[in-house]
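Accompanying notes for the structure given below.
Removed: one protein chain of the complex. Kept in place: all other protein chains.
By written order: A and B. Residues from 1 in each chain.
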Amino acid sequence: MTHTQEVSTADHRGGADDADRLARYTGPPIPVRRPRHPVLRFWSTAVGKKWVMALSGLALLGFVLAHMVGNLKLYLGESHFNEYAEWLRDLGEPALPRTVLLWGMRLGLIAAFGLHIVAAAQLTRINHKARPVQYQSHRDYVAANFASRTMRWTGVIVALFVLFHLADLTWGNANPDFVPGDPYDNVIASFQRVPVAIIYIVANLALAFHIFHGAWSMFQSLGWNNPRWNAVRRYFAATFAAVIAIGNISMPLLVVTGVVTK
Amino acid sequence: MDLNLKVWRQAGPDAPGRFETYAMRGVSEDMSFLELFDVLNEQLEGRGEEPVAFDHDCREGICGSCAMMIGGRAHGPETGTATCQLHLRKLVDGDTIAVEPWRAAGFPIIKDLAVDRAAFDRIVEAGGYITAPTGSARDANEILVPKEAADAAMDAAACIGCGACVAACPNGAAQLFTAAKYSHLSLLPQGQPERYTRVVALVEETERWFGSCTNHGECEKACPKEISIDFIALLNRDYVKAQLKNRALTGQKR
Partner (left out) sequence: MTTLDAKIPAGPIAEKWDNHKFSAKLVNPANKRKFEVIVVGSGLAGASAGATLGELGYRVTMLTFHDSPRRAHSIAAQGGINAAKNYRNDGDSVHRLFYDTVKGGDYRAREANVYRLAQVSVNIIDQCVAQGVPFAREYGGLLDNRSFGGAQVSRTFYARGQTGQQLLLGAYQALARQVHLGNVKLHNRTEMLDLVVKDGVACGVVARDLITGEVRSFSGHAVVLATGGYGNAFYLSTNAKASNVTAAWRAHRRGALMANPCYTQIHPTCIPASDDFQSKLTLMSESLRNDGRIWVPRDAGDARSPDQIPESDRDYYLERRYPAFGNLVPRDVASRAAKREVDEGRGVGPLKNGVYLDFGAAIARLGRSVIEQRYGNLFQMYERIAGEDPYTVPMRIYPAVHYTMGGLWVDYNLMSNVPGLYVLGEANFSDHGANRLGASALMQGLADGYFVLPATIGDFLAPLLGTEPVPTDDPAFREAEAAVGEQVRRLLSSTGSHPVDHFHRELGKILWDNCGMTRTAESLDRALTDIPALRDEFWSDVRVLGENESFNQSLEKAGRVADFLEFGELLVRDARHREESCGGHFRVEHQTEEGEALRNDDDFAYVAAWEWTGDSARPTLHEEPLAFENVALAQRSYK
């Protein structure tokens, strides 16, 4: 009986480098660093970043919805509205000291915003590198819609708006009539200024477009895909965007047109 | 019929390029778009001008060689159709049509309309296979593959590697190509042992050459084989799973 030695055929030449794999020019790859730590490595890929964007986007969607629902109390009158604002601070009591949960949520939101924006900025850079020379003739898009192609602009508008919104109604420096602790009056005073109302309306339109693509895109990025309810994803995104747009825009609109007053 | 072609001419990879306009008069509407270019090239050669370089081979929509951006759309206006299968009767008489090469960093232009798509080979080399050395296979019918799985795998495997997905994608991403390759192999029982190493290898290699998928869905519409972006969702999901799974205990290659 003969014994043949087992020889692995896998690595006779100890792996191959790029030059070896194809002794031919393919154009330079896009430079990317792949860190060793699994979390950083995951983050280093575009698929990983999109996953982070989807999850942070989901959190932001939740916030936007809750924020709108809360603010619609505007229509119930001053006391309801201000009570709601107080309640937010009390949230979590007595398990937690006052405002701790609110601050926790705020930090979470800041993190979600931060990750969402950083990932988006990095993806945009990747995509610029992926097509350094643009098409020289007019593109005729079939599926990519206005919303999907303007995500980075609607995103920037919303981000800038958030800063303005904070300065307007949280910190007060963008609102000459700002009275700390009197949210209802602050809102009405702010919205009664026509330019401000326009800013709010435009920004919320941008937000709606952003959500229209984002809320759908989220499902794809998370891999939530099932032909049985795929169609629902579009309806969900469209409905969500419409609800947010109508709810949020109604407030400045009704105030600036004088329907809702102090 | 008459057509005006605005064709991108570029002498070499680093040469500057420009559009040249060619008036094609009285061409037959039964011609394919590539035959229109054959006619154009014969005319050019007759005038002593260099013919337009463009990739093509099978001319039946299966080899994936042909690649033209026609009127702002990858492979032209007809859905589910490669450039070679586009016939002039689908175009409008008298139109002016811009024809450009695929544009992406991963597809450097070689000349005129011809681009280098070897980056796709790099992706497959990185993990687009099932390890099955010749001679080691057991009887084919010992592996049961549910018909649904075989059909779904075939839907993905129909990819011809033409690069229209990259060309059409506003981000220059190759997600549809990679997802199709990945899904073809990973929907089959044979593809399970390497499933999660494969997804990581494919994603990382793809991103060395191409942009990121932001779910425009444009690729699906440009794909001559109408491959669904559902496969991209599968790729995304499995990529995350690959990070979370304890592969040793789920019988997966690490």
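Just so it is clear, a contact is a pair of C-beta atoms (placed from the backbone, for glycine too) under 8 Å apart; a residue touches a chain by one contact, two chains touch by 3 or more.
Not measured: the values here are computed from a predicted model.
K.L.:
In the complete assembly, which of B:A105, B:I160 or B:V240 touches the absent chain?
P.N.:
Candidates B:A105, B:I160 or B:V240; residue touching the omitted chain: B:I160.
K.L.:
Check each of B:M68, B:A114 or B:A179 against the chain that is not shown and name the one that touches it.
P.N.:
With B:M68, B:A114 or B:A179 as choices, the missing chain is touched by B:A114.
K.L.:
Extract the touching residues of chain B with respect to the undisplayed chain.
P.N.:
For chain B, the residues touching the absent chain are 11-12, 28-32, 34-35, 38-39, 41-42, 45-46, 48-51, 53, 55-60, 62-65, 81, 85, 87, 89, 110-111, 114, 116-118, 120-121, 124-126, 128-141, 143-147, 150-151, 153-154, 157-158, 160-161, 184-185, 188, 190-191.
Note that only the chains that are shown with their structure count from here on.
K.L.:
Tell me, which parts of chain B touch chain A in their complex?
P.N.:
Within the complex, chain B touches chain A at residues 6, 8, 17, 19, 69, 71-73, 77, 79, 98, 100, 103-108, 116, 118-119, 121-122, 125, 133, 170-173, 203-204, 207-218, 220-222, 229-230, 232-240, 243.
K.L.:
Which part of chain A faces chain B closely enough to touch in the complex?
P.N.:
9, 21-22, 24-27, 29-30, 32, 34, 38, 42, 45-51, 123, 126-127, 129-144, 148-149, 151, 213, 216-217, 219-225, 227, 230
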